[in-house]
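Omission of a single protein chain aside, the complex is shown with its protein chains in their original locations.
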Amino acid sequence: MHPILITIIQRLLLGLLTLFFVSIIIFSSIEFLPGDFTQAILGQAATEETVAAFRRELGLDQPAYIRYFDWIGAVLQGDFGSSFSGRNSSGVDRSRAVIDLVAPRLGNTLFLAGMAAIVSIPLSLILGITAALYRNSIYDRSVNALTLTTISFPEFFLAYLLILFFSSLWPVFPSLANVNIDTSLGERIYKCVLPALTLTLVIVAHMMRMTRAALINLLASPYIEMSQLKGISKAKVILRHALPNAWAPIATVIAFNLAYLVVGVVVVEVVFVYPGIGQLMVDSVTTRDIPVVQACVLIFATTYILLNLTADIIGIVTNPRLLHPK
Amino acid sequence: MSTERDKKGDILLEMKDIRVEGFSDERWHKIIKGIDLTLHRGQVMGLIGESGAGKSTLGLASMGFTKPGCKITSGSIFFDGQDLIKANDEEKRMLWGTKIAYVAQSAAASFNPAHRLLDQTVEASLNRNLQTKSVAEADARNLYEQLQLPDPNNIGDRYPHQVSGGQLQRMMTAMAMSPRPELIIFDEPTTALDVTTQVEVLVAMRNIVEKFNTAALYITHDLAVVAQMADVIKVLRYGHEVEEAKTREMLVSPKEDYTKSLWSVRSLEKPESPSDDFVISINNVDAAYLGGSKVLHNVNIDIPRGRTVAVVGESGSGKSTTARVITGLLQPITGSVYFNGEALPPALKDRSKEQLRRVQMIYQSADTAMNPRQTISEIVGRPLEFYHSLYGTQKQERILELLEMIELDESFYDRFPGELSGGQKQRVCIARALAADPEVIICDEVTSALDQIVQEGILQLLLRLQQEFNITYLFITHDIAVVQAISDEIVVMYQGAVVEQGLKSKIMSPPYPDYTKLLLKSVPEMDPNWLTNLVDKRD
Partner (left out) sequence: MKNHPIGYSAVAEVNRMRERRSQWQIVKLELSKAPYSAWFGIIVILAYFFVALFAPLLAPHGEAEIFTSSFAPWGGEHVFGTDQIGRDIFSRLIYGARNTIGIALATTLVSFAIGGSLGLVAAISGGWTDQILSRLVDVLMAIPGLIFALMLLTIFGSSILSLILIIAVLDSTRVFRLTRSVAISVVVMDYVEAAKLRGEKLAWIMRREILPNIMPPLIAEFGLRFSFVFLTIAALSFLGLGIQPPTADWGSMVRDNASMIQFAKYDLTAALTPMLPAGAIALLTVAVNFVVDWFLDKTSGIKDEH
């Protein structure tokens, strides 16, 4: 088999293994809850029988490893169990399936993140590359200082600044991004402008700095100096000599920042009251609705791992040493 | 040959009063302090000097180029009548790669890993439309053949990581030669290579430069190498020119003291004295690094007391691994090390303090062998505390005694390593080893990072200490001149096995086993005819 395939398969297996351990960590979170948490969820008035029935439903009478395999098996089929909320002490169960809570909101979050990514990825690559090329110029220094300031701002500070200017003082965009299934695409985009802009500002700053650093590192390679000394023009040095070796670092930067986007989305969704998975998670943490929290964490972690995996594989595929083995 | 050649052409490169400064530690430092250089067409000039002499900077400056963070502050550079100081980037770019080419020290890092070698070889020619692609490629294959690269018709289809270091270095010469430049700058092109590989590369480079009558600046710190390559030699020191002369004249009668001192180490020679009283015996040792294949195969070495045993071999020969087995850093798979007839525990952690004390080690790079955050007294004092439980004034007095032994005064007592020169650092490392009162000191390439004149001082110190304290040295080196200077016995290693062991006089004279012969023959000598004779003998 071609060594590159072997390396990719190894990397995929490692990703799966990481996912397996992560799922164990997420699953075992329920083990650390205080013993009487079922009582707390159902309320003080719950009878012993209702509590016992609830515990049975959760499978708490079975050993942990059996419950893990039941849980992960169900998760793989898209069943994350049912929410803790909506249950009451009388034993009436109005709880909803976690998947029904999560699925529509996941779509919303992906829409918002996608909007931010479409703008921020090209923008930050252009800024990063130009800053690296014109290193130490006024342009580089000012972009550098500006982005250093932006990455130091908490997301909610940027969000409220935008709301203050573009929603309160000069009301052009709404400060509430309350979309639902019936919202048309145009309105959806309109309502998402401020949250997406907030995310874009944060991501562009991080990504531009990382792109710049990766490129400067690359341009310091002896073979770049060699190509200069061969009389190759600056544009050709970049296109022929730097770019073919830049895919791996750039892919890493993009993956890292998309992963960052996924996290940043939590705070931004809360500020703009956007019905995404981040806000769902925050609400569920407040009400200690473990099944929903577990589902959210699993989704976030999987996205994160997949992004890094993709970056690594791009790095492997574009590595000449692996492409052309000895 | 050389007299013929330096009449050959008119002036190609003329540099006058060149000054270059570099920026570090928040200020500008002078690197080149006013040097003149004149090079004729077809002439090869050797730029020789020790580290910090500014030879690489001068070489690059001849192209009108400086590394980032450096600048040419004054002087004039005329190449082929064109003023390179006044020339803008675009005009200089038109010369680079076509009229002037550069061959760097590290071939592995200087080739772009993403492109085939052939594409990179012809890139400069195609860039200027000097030749059509097919003509340039055919010419490149021709150059590969002349440079004696294997499979010249297909080797260009490979990627840089797919060929060896020596091949890559010749490949870079082909790349430089492809547009038929008038000047090539060779910047320490063979420094990273083993001696046996170096010979092949030197021959190839010299022939091709001669064939196309290309002028060259050959930058190196190795006198013997430059003697083979250059028509004229310019000696540099601390950014100044020391002297310039035709190669033969300079070898026979150097004018300046500094130039003479560069020769002197080669004349140091210790008379050998045999002994059968072995302090260390390595018996049938096989060893491997964790998860790797075997690097030592049935190694047997006997080290006589109070003598110096030199272990010679190229990189990968297992000489440093042997030292690691003796010190216990690497446990052998089979076999053992005997000290005064007693087997040493194979692992470092099982050895007693007393066993550890008796064998001390000195490293190649004194920079990394001393903690930069400790003072000299802390560095030398620690073994005194640790092995001999000396504290307070007793320790202090002993440290001063040791400093005196290594010819340094008390002003060094509370300095930090960063404030010492390379040779002084290596002396402190010797003092640290002496502080333990060892019976054996393992010296791992201790002089190879040092300039010639400093090397001699260190070697003389080691010889004196051996006479005074009857210390045994195991001296790992690849430098035959150092072997001559210090050893009683020699061990030749190749690919993890001992080729032979014996008295210096026996090893250094025929009949040789094949490898020893190759190794000894490959070490460049000061004789400018050495390379020519070597090639003639082969044909």
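Side notes on the structure shown:
Just so it is clear, A and B label the chains in written order, and each chain counts residues from 1 on its own.
Following the convention adopted for this analysis, contacts are C-beta pairs under 8 Å (C-beta built on N, C-alpha and C of every residue); 3 or more make two chains touch, one makes a residue touch a chain.
If you're wondering where the values come from, they're calculated on a predicted model, not measured in any experiment.
Contact with the chain not shown here comes from a single listed residue; of A:9, A:33, A:126 or A:239, that residue is A:33.
Although one chain is not drawn, the whole complex shows that of B:278, B:386, B:512 or B:530 it is B:386 that touches it.
Panel shows chain B; residues 22-26, 29, 31, 51-54, 56-57, 67, 69-70, 238, 257, 260-261, 264, 267-268, 327-329, 348, 351, 353, 356, 360-361, 363, 365, 368-374, 382-383, 386-387, 406-409, 418-424, 427, 432, 436, 453-454, 456-457, 460-461, 463-464 of it touch the chain omitted from the view.
On the side of chain A, touch with the chain left out of the figure occurs at residues 18-19, 21-22, 25-26, 29, 32-33, 145, 148-149, 151-157, 160-161, 163-164, 167-169, 175, 259, 262-263, 266-267, 270-271, 281-282, 284-286, 288, 290, 293-294, 296-297, 300-301, 304-305, 308.
The rule is simple: only the chains that are shown with their structure count from here on.
Centre-to-centre, using mean CA coordinates, chain A is 51 Å away from chain B.
On chain A, the positions that touch chain B within their shared complex are 221-223, 225-233, 236, 240-241, 244-245, 320-321, 324, 326. The part of chain B that touches chain A in the complex is made up of residues 63, 65, 67, 93-98, 101-102, 104, 106, 109-115, 123-124, 127-128, 158-159, 161-162, 175.
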